[in-house]
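This part shows chain A:
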Amino acid sequence: MTARAESFRTRNSVPFLRQAAAIAAKDLRIEIRGRHALGTLLPFAATLLVSFGFAFGPGRDVLERTAPGLLWMAMLFAAVMAARRSYQAETEDDALEGLLLAPVDKAAVFLGKAIAVALELLVLVIAVLLMVVVLFDLSPGNPFALLGAFALGTVGLAAVGGLFGVVAEAERTREAVFPMLVLPLVTPVLIAGVRATDLATTGQAGEAAQWLGLLLAFDIVFVSVGILVFGHLMED
Partner candidate 1 sequence: MDENVGYLVAGYAITAVALGGYVLRLLARAREARRRADVVASRRRG
Partner candidate 2 sequence: MDVAARGLGKATSRSGERALGIAALVAVVVSATLSLVVAPPDAVQGEVQRLMYVHVPAAWLAYLSFFAVFVASVAYLKTRRIRWDRIAAASAEIGVLFTALAIALGALWGKPIWGTWWTWDPRLTTTAMLLLIYLAYLAVRRVVDNPSRRARWAAVIGIVGFVDVPIVHLSVVWWRSLHQQATLLRIGGPEIHGSMLTALLVGVAAFTLVYAYLMTLRLRVGRLEERAVREALSPQVGELEEADA
């Protein structure tokens, strides 16, 4: 534990957070150039929501009531795809080895990638919210509570996805292993996110506080644990 703490400071001249920021910036630059979030995730989310509409509709009542759930289901799938994409970019050019050899704190790689994925998801969730408001008659509700839920939720999803994204690129990984791993773990984000969104959009924003607290606790736990264990996933 002390060795780890030491490495944060003394590993190299660049401080830990700045390393993470650099990695996040790199990932975001790749993202902006490749337009994955806009080009792939957004249409995917739209398709998913329309499909939900067909599956649970056409009665507007059911759709309005399940709208927060559908929003977060779309975000869960998008998070899996975004996290996978984040690591795909590395393995495509064998850049992962470069990352391993670079004098970079492994935990900073995790934090940087998680930050990048979180920002992508945050942009995406705004768009998804607009789609849900339009398609399912969801009233926008309290913006602060909503933003809180989205910010905290996307961080949680990004932390878990960013942590295990390496597994998605393993040698014989069958397609389903990565989502199979991530989805059960982010259950608290799903439950709390949906509850908070539901309360925020039905005029009960005050009661959303406990769910936002749960999201915050989840984020703190997973970011901390991720920083601690990520190095073990990256060695080879």
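Everything that follows uses one rule, which is that contacts are C-beta pairs under 8 Å (C-beta built on N, C-alpha and C of every residue); 3 or more make two chains touch, one makes a residue touch a chain; residues count from 1.
Candidates were picked such that all candidates are chains of the complex that A comes from, given by their letters.
Quick caveat: nothing in here was measured; it's all calculated off a predicted structure.
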item: Identity of the candidate that touches chain A (this complex; choices 1 or 2); value: 2
item: Residue numbers on chain A that touch candidate 2, as the complex places them; value: 163-164, 167, 170-174, 176-177, 180-181, 183-185, 187-188, 191-192, 195, 210-211, 214, 217-218, 221-222, 225, 229, 232-233, 235-236
